[in-house]
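The other protein chains are all here in position, but one chain of the complex has been omitted.
We call the chains A and B, going by the order they appear; numbering starts again at 1 in every chain.
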Amino acid sequence: MRPSSFRYHKAESVDHALELLARFGEDGRPLAGGQSLVPMMNLRLAAPEHLVDIGGLPLTDIAFTDTAMRVGALVRHRQYLAEPRVAHHFPALHEAVTWIGHPTIRENGTTGGSLSHADPTAELALAAMLYDAVMIVRNTAGERRIAAADFFEDAYVTALQPGEMLVAAEFPLPPVGAAGAFVEFAERRGDFAIAAIGVSITVADGRIATAAIACSGAEPRPIRAPEIEMMLSGRPLTDPQSRAAGRRLAAAIDPVGTFLTTADYRKALIGELTARAIDTACARAASR
Amino acid sequence: MTIDITLTVNGTARTVRVEPRRLLADVLRHDFALSGVHVGCAHGACGCCTVHVDGTPRLACLTFAVQCDGKAIHTVESLGGVDATHPLQQAFSIEHGLQCGYCTPGFLMTLAPFVDAMVAERRVPEDAEIREAMSGNICRCTGYHGIVAAVRRAVTEQIETGSAQP
């Protein structure tokens, strides 16, 4: 359980990193927190020839504008928890981050790494889908902006091309008063989820105005549930009919079983978590 | 290909020549002869190899030594010396928070900053909070009970002795 040989390059700046990544193409990979890449290398499931260490680059800020939150690619998971505006604007994101691994993983893992690694049940990927985040991707030629929905293509597959690097994720600010909830189910605290649901709602006159629901565990990437979102809008906070929404989502998905969980179980779990997440979000909105 | 890197380990800077693929855990164990860095899984899932890099807990099995060039690293050896005098180490012994000891350095390095933070806040954490703080560390021997008690004791005692001071 030790990695194969590789060449190591320390990026001195973002441009330097992009140059190096352009030079190595398919054979090069960014190394950020190393919390996903290094285990794979130790297990010899990955053996990149060149590692471009971007860990020291100054992409470490969570910045707010009037319309968006911009999270640098090297923001550590823990930073979300230390920034009160995250919990204020993006309660489901804040809650999601508490579910990522363990304290030491959260100290060292990065946003860019998590989103680029694209584990099917990664909490940040789900939150990016939920809040319609936009991935800011650069290569030596320039910048692309990719909607989360287009970014996550499959398990561990994203729209990133060789030579490209994620520099930030931009989360548009939800309207004031938006409420949210994130619920996850894993066999043990800190494990990657079997399933998770994020809910974000806006409220008008004691009713859900708009709803967003994102789900992991149903497909090899996080998904949104547009029909359920439609169903919810206009429902009173006191009776969102969350059970029906959960059942409807469960009926619509077709997860695959693994050697640890059956497809039926995942379906049922997603239905249940959906109902609970909706209830929690509505209760929070109502208690304001 | 090898690279010269300078690590300040437990307060002493030294330059070593390493292959980029060498894991920090191996370099600390072999080049720096620090037997307190243990490897329990080499895939990030047990916490045995936890050290501090620039003051932050980090898994030495998920870190290449070259990433730490110019950084300060602390291992369990720096905590309370050969007599293990750190309050958390003492509490581990009193509460029987260790049996075979293999996981112990990792728990200590994970929990020492947590204990410090609690003492700074002058707050004795709930058991659930302590357990969450150690959720990335596996102990196969103790059933965690003694470790939880040790953390509680270390925090409580330090708050008490702190409050005794003017």
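Note that contacts are C-beta pairs under 8 Å (C-beta built on N, C-alpha and C of every residue); 3 or more make two chains touch, one makes a residue touch a chain.
What we mean here is this: contacts and distances are computed from a predicted model.
Per the UniProt record, the absent chain's protein name among "Arginine ABC transporter ATP-binding protein", "Fe-S cluster assembly protein SufD", "Anti-sigma F factor antagonist" or "Molybdopterin-dependent oxidoreductase" is "Molybdopterin-dependent oxidoreductase". Listed residues B:V16, B:C41 or B:A72: the one in touch with the omitted chain is B:C41. Only one of B:T63, B:S135 or B:Q158 touches the chain withheld from this view, namely B:S135. Touching residues on subunit A toward the chain that is not drawn are 1-5, 43-44, 185, 187-192, 194, 259-262, 265, 268-269, 272-273. Although one chain is not shown, part of subunit B still touches it, namely residues 19, 21-22, 29, 34-43, 45-46, 48, 75-77, 79-84, 89, 92-94, 96, 98-105, 108, 127-128, 130-132, 134-135, 137-148.
Methods note: only the chains that are shown with their structure count from here on.
Within the complex formed with subunit B, the subunit A residues making contact are 1-8, 10, 31, 34-35, 38-39, 42-43, 51, 53, 55, 101-105, 107-108, 189-190.
By the touch rule above, subunit B contacts subunit A in their complex via residues 1, 3, 19-21, 23, 26, 41-45, 47, 50, 56-59, 61-64, 66-67, 69, 110, 114, 132-133, 135-137.
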